[in-house]
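To keep things clear, I will list the structure first and then write my remarks on it.
All protein chains but one are shown in place.
We just call them A and B in the order they show up, numbering each chain from 1.
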Amino acid sequence: MQAAGKTKGAIIIGLLPAILIYSVFAILPIIQSFYYSVMEWNGFSEMSFVGLANFQALFQDGLFWNSVKNNIYVVLASVLGQVPIALFIALLLNRKLKGLKIFRTIGFLPVVLSTVVISLTWSLIYNSENGLINELLRMVGLGGLAQNWLGDTNWSMIAVCVTVIWQFVGLYLIIFLAALQNVPEEVLEAARIDGASEWTTTWKVTVPMIWDTIIVAIILCIAGSLKTFDLIYVMTNGGPSHSTDVMALYMFNETFSQLQYGYGSAVSVVIFFFSLILIFIVTKLLGRKML
Amino acid sequence: METTVKTSTGSQIERRKSRKKPGWKRLMIYIVLILFAIVNAYPIIWMVINSFKSESEFAVNQFGFPREFVLENYQNAWEIANFGVLFKNSIFICVAATVITVLIGALASYFLSRFSFKMNKFIYTFFIFGMLIPIHATLVPMFILMRNLGLLNTPITLLFPYIAFHLPITIFILTSFMKAFPKDIEESAIMDGCGIFRIFWSIVLPMSRPALATVVILNFIYNWNEFSFALVLINDPAFQTLPLGLANFAGQFTTNYGAQMAGLTMSLIPIIAIYLMLEKEIVKGMTAGAVKG
Partner (left out) sequence: MKKIGWLLASLLILISLAACGGESDEASGSDVIELTVWNDWTEDRPENTVYKDMIKKFNEENEGIEVKIESIPHDQYETKLRTQAAGQQLPDMFRVWPGTRIAPLVEGNALLSLNEIVDEWEGVIPEGILKDYAIDGEHYAIPANISETSLIFYHKDALAEAGFDSFPATYEELKSLIEKLKEKNVTPIALGNKAIWPLQSVYISTIADRYTGSDFLEKALNGEASFTDERFVKALSVIEELSKMDAFNGNMNTIDEAQSRSEFVSGNTAMHFAGSWAIGPILDSVEDPDAIGVAPFPSFEGGDGDPAKIAGVAGGGIALNSDLSGEKKEAAFKFLKFFYSDEMFQKLVKANIIVPADVEMDDSIPQVFQEANSFAQGGLAPVYDATLTPELTDIINNGLQSITLGEKTPEELAKEMEKETE
């Protein structure tokens, strides 16, 4: 629809509330935080302008790059883990079989669960002494494979990633379920009458029809995993010896434990642009103009 | 391969068939789903079980059933954490923030997805930026902003950051959903003499039900569990929300796990209720289809 006259007014009225509240309470603090990134400030004393020194120091800090590396693992695990699993389960649930409602509900539970509970239970599952995984391995005679999952720097990131995947599958599950409602039954029916197998129907008809939603999910996934904080903060706080440190965690510790507000803000600026670039590349690759 | 093709021709035929003779495929589906369900439900079951254990029992027995059920945990959680007040505050903040976010978000999404105008792309991108901000970076600036606006420590303080920070994801999801609607819906509505807002209210919103339900659930969860803003922007215990109260069980040197689990269990009830209420909307197409078929 082309904007003209009356429509223009309507557009302004329609967008204004959202733009207003978003600009004041989200963009303004963000700009403020960008401003701190060129300052040296411990939060108590006077600020002083240091130019790009914070960024320089940041790019030279091995611990920062370590957190970037770990964060990329989280992004990969989320995109390659959460999205396919969620899509698979959504396709299974999107049919008229008895008792599916209960599975839909249970599938969503991890998303609503407190990170404290998630962290406690998964730490018990991973525990090297009497954890569920190691006990199971020992039971089937594979005790040699038992690991100190969260305590060994070779395994800790993998263990954390599995938990992260588990936590958010439910989120994408409902997004996909909502999208699947828009796939008209008639189209699927037609495909089936043409003799297409369920497998073919899914790949050739259903998935292309919700492709946009899949990209939306992937973008949400990237944006979410680059900011990931809560679960890792409770579960390992980046340890042992920084092996599960991620960018937001690094930023938080620099800001509030080390009292370097300027430096911490510089980290958040980098996270922002990093996400932007990544999302830009992904949308280009997947063929959708997002930004 | 042959059999697969045959058994899956036509959903109605299949349904009739499978009712008579449950195929191996259906069995597989159930097995996969049951495994999925066990993995997902385990932590919740663990939480509920441990909410009945005494502190000393939790220390030695973290896996099994409680030897005796300690109902006191619930009473303690309710009293120590001042749960009554926290519950009321949390529900108020969550409902208000969610309704406002989704309404103004949906309105914005409608214009961003259904109209082409000069600033469209720019405004959309502007909103999407908000998804990329780690909120911990904004704690200090947000605090200073709220101080300057005189909005610290009021019952509505948290509404502002909650709405602002969840508008991006709301708009992102709703826009992508609304874009998929066929072009002709508005055209025919306009022929019928409907105004733009009328179309939004009576046609686009009802059509977006599954996506609306999704963003309502998302917003509600985010707001319900949000901790950092609540921590720094609210001092007065009278306006605190649940996550703050739940954190009180963990101290510097000890944690009262029993009461914590009891508190977490109680705090999960409203959110599961909301989910169950709205889940119907998400899968409404399915049930509607079933009626038709």
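Convention: a residue touches a chain if its C-beta (ideal position, glycine included) is under 8 Å from a C-beta of that chain, and two chains touch if they have at least 3 such contacts.
Owing to the predicted nature of the structure, the values given are computational and were not obtained by experimental measurement.
The chain omitted from view is touched by exactly one of B:W78, B:F92, B:F126 or B:F181, namely B:F92.
Residue B:W201 is the one among B:W78, B:F181 or B:W201 that touches the chain not shown. Interface with the hidden chain, as seen from chain A, comprises residues 42-45, 123, 126-129, 148, 150-153, 236-237, 239-242, 253, 256-259, 261. Where chain B meets the chain that is not shown, the touching residues are 55-56, 59-60, 80, 92, 95-96, 99-100, 103, 139-140, 143-144, 147, 152-156, 159, 201-202, 205-206, 228, 231-232, 235-239, 244, 247-256.
By definition in this document, only the chains that are shown with their structure count from here on.
Look at where the CA atoms of chain A average out and do the same for chain B: the two points lie 15 Å apart. For chain A in complex with chain B, the residues that touch the partner chain are 1-3, 6-8, 10-11, 14-15, 17-19, 21-22, 24-30, 32-33, 36, 43, 89, 92-97, 100-118, 121-122, 124, 166, 170-171, 174-175, 177-182, 185, 188-189, 192-193, 195, 197-199, 201, 212-213, 216, 219-220, 223, 226-227, 229-230, 247-248, 251-252, 255, 261, 264-265, 267-268, 271-272, 275-276, 279, 290-291. Touching chain A in their complex are the following residues of chain B: 1, 4-5, 8-11, 15, 26, 29-30, 32-33, 36-37, 39-44, 46-47, 62-63, 104-105, 107-108, 110-112, 114-118, 123, 125-138, 140-142, 144-145, 160-161, 163-165, 167-169, 171-173, 176-177, 179-180, 186, 196-197, 200, 210-211, 213-214, 217-218, 221, 224-225, 227, 246, 250, 260-261, 264, 267-268, 271-272, 275-276, 279, 282-286, 289-290, 292-293.
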